[in-house]
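Of the protein chains in this complex, all but one are displayed in their positions.
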Amino acid sequence: MINKIVSSLAEAVRDIGDGSVILLGGFIDQGTPDRLLEVLAERRPRDLVIATNNPSVNGRGLAVLMQAGCVRKLICSFPRAPNSDLIEDRMRAGELELEVVPQGTLAERVRSAGAGIPGFYTRTSVGTPLAEGKEHRDFEGETYVFEAAIKGDFALINAHQADRWGNLVYSGSWRNFNPVMAMGARITIAQVREIVPAGELDPETIVTPGIFVNRVVRLED
Amino acid sequence: MINKIVSSLAEAVRDIGDGSVILLGGFIDQGTPDRLLEVLAERRPRDLVIATNNPSVNGRGLAVLMQAGCVRKLICSFPRAPNSDLIEDRMRAGELELEVVPQGTLAERVRSAGAGIPGFYTRTSVGTPLAEGKEHRDFEGETYVFEAAIKGDFALINAHQADRWGNLVYSGSWRNFNPVMAMGARITIAQVREIVPAGELDPETIVTPGIFVNRVVRLED
Amino acid sequence: MTEKLSRLQIAWRLAQDLEEGLVVNLGAGMPLTVSNYVPAGREVIFHSENGVLGIGPRPAAGRENPQLRNAGNQPITLLPGGSLFHHADSFTMIRGGHIDVCVLGAYEVAENGDLANWILPDSPRAPAVGGAMDLATGAKRVFVMMEHCSKEGEPKILKKCSLPLTGLACVSSIYTDMAVIDRDPDGLVVREMIAGMDLAGLQSVTGASLRLADHWRVLSAPLL
Partner (left out) sequence: MTEKLSRLQIAWRLAQDLEEGLVVNLGAGMPLTVSNYVPAGREVIFHSENGVLGIGPRPAAGRENPQLRNAGNQPITLLPGGSLFHHADSFTMIRGGHIDVCVLGAYEVAENGDLANWILPDSPRAPAVGGAMDLATGAKRVFVMMEHCSKEGEPKILKKCSLPLTGLACVSSIYTDMAVIDRDPDGLVVREMIAGMDLAGLQSVTGASLRLADHWRVLSAPLL
């Protein structure tokens, strides 16, 4: 019987090793996989590359992982937060590399990886510092820049409900990057608030089909 | 008050002119916009370019439009059907141009158009006749082919329920290409089985947000 | 005398130009206030890039849903007809030209429509772009709302931006505390000016050449 449910956060993140590329769902502090990140931080992996919209704004999750010195590179659209001094200090110390990516470009780069597409052209960022050094190309008189896919070794995401096949539904604006990151990684791990029996989620309303999900762990109340 | 509901099929297709590029939802005969196509055929537009997974297999919809001599070019993945003699005869007579596209490439070319992406790279079709004449490029040791976006002037689709904002839900496997084609056209027109008051569709379960839909027409029972 | 508009009055003025049925994205900060001033009975569909269409009035205190917030992280409600979707679909809407209007703040706007609104080169803070470039480039029309001049009194509407750009030739209209200015193929056209202001006066606080529209009007807004 297929069963993607694991019994603990520690088991869920057991094989995230040094140097892994990790995609994070969430937006600001909406639907972030905080508990997975905090338990991962206890293991002190080194040199992680994190792709996320923004750093932790609530001092939880990613902030804990960064404070533990686990992150070598941050790929994100909005690297600013109440605690972003940490980011800036580490950048100045040469301990953290930052790649700033427009928000929609970040989403599409990850979706591309999930869809077997090595990269795509977009008008977004043309003429700005973020397009510098990237391939430019004209289509029908408009200039576009090439953006390469970002493939994750792991995705850590947050969802509302799951079943044992890994099907997921979200709630409100906590959906955001979560279904996208789920598509772009080799192994996707979801922290969820509720697990329901297979068949209880309406097939018409499942947002992330279980094919994109490897492990599900329910948060303790 | 926003109201995308129009009162007749004829009104829904009123401005589809000669030479239009039209994207069709549906797969085999699952969820095809047959009535919109049949009413369009009555107006005898000329030189239409149709992008669809397959020709009509039930003699309805697209078959009626083709029999009326309205179609100049067919972009599709599976141009074969019980009535595809019509296609082959017209091709031999030089009256119909056929562009065969792998099914997933067709979906992604249309989604790209909807997403402001002029084209993308895929491994699909590399080494086959369908990649001939297209740009090839290597990424990390693999060869990819460039596929250009297909932007529709119109999309004709089929959905289960709609509201006055144009939000759509589908039913079962009749979803297929419909939400994709809805994204890729300048004007999207949906034939639906039911119209419900705004707010009745659960926001979590809407598949095609109304932003992608311009007109909705309810089929008579 | 020339009474400048407050920030809320700028938002009010801009809101009057949002026609029924438009899909509008409001940037974080000042632009978010625009939604409060759409004339009653007019349906405008507000989009938030974190995956929401059809944002309604701010929830009453104590009635906030923690799982329903906008891109500025404020609690929101959904109107009947609202929908939810993920980030890739949200930016398909933006990048694909499905958003009718986005409203952004600006550091600088150039007469060719170039926009600079995301980074000050001498800032010690990490550079943060968010969705600004996607919106500036992808929306059908970009409305900028800002003070006409910087705190130091320097013009923010310029011949050419000096700051790093957000988007090229993307701004369609500028709403300031002194004027409403549209961009056409020949440059910037003043559609409205506050009472007491004339073109020479406005030109003197503007770094790009302005023309006056034939049927220009007085810019006014209710007290807010």
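First chain written, first letter: the chains are A, B and C, and each begins at residue 1.
Going forward, contacts are C-beta pairs under 8 Å (C-beta built on N, C-alpha and C of every residue); 3 or more make two chains touch, one makes a residue touch a chain.
Being a predicted model, the structure only gives us computed values, none of them experimental.
Taking every chain of the complex into account, the omitted one touches A, B. Touch with the chain that is not drawn comes from one residue among B:Asp15, B:Asp47, B:Glu88 or B:Asp138, which is B:Glu88.
Of the options A:Gly94, A:Gly141 or A:Pro203, the residue whose C-beta touches the omitted chain is A:Pro203. By the touch rule set out above, chain A reaches the unshown chain at residues 1-2, 111, 113-117, 163-165, 167, 183, 197-201, 203-204, 206, 209-212. Contact between chain B and the unshown chain involves residues 27-31, 53, 57, 77-80, 84, 87-88, 91, 98, 100-105, 107-108, 110-111, 122-130, 170-180, 207.
Convention: only the chains that are shown with their structure count from here on.
Shown here, the protein chains touch in all possible pairs. For chain C, the chain with the farthest CA centroid is B. Chain centres here are Cα averages; for chain A and chain C they lie 30 Å apart.
Chain C has residues 84-85, 91, 94-95, 138 in contact with two or more other chains. In chain B, the residues that touch at least two other chains are 115-117, 204.
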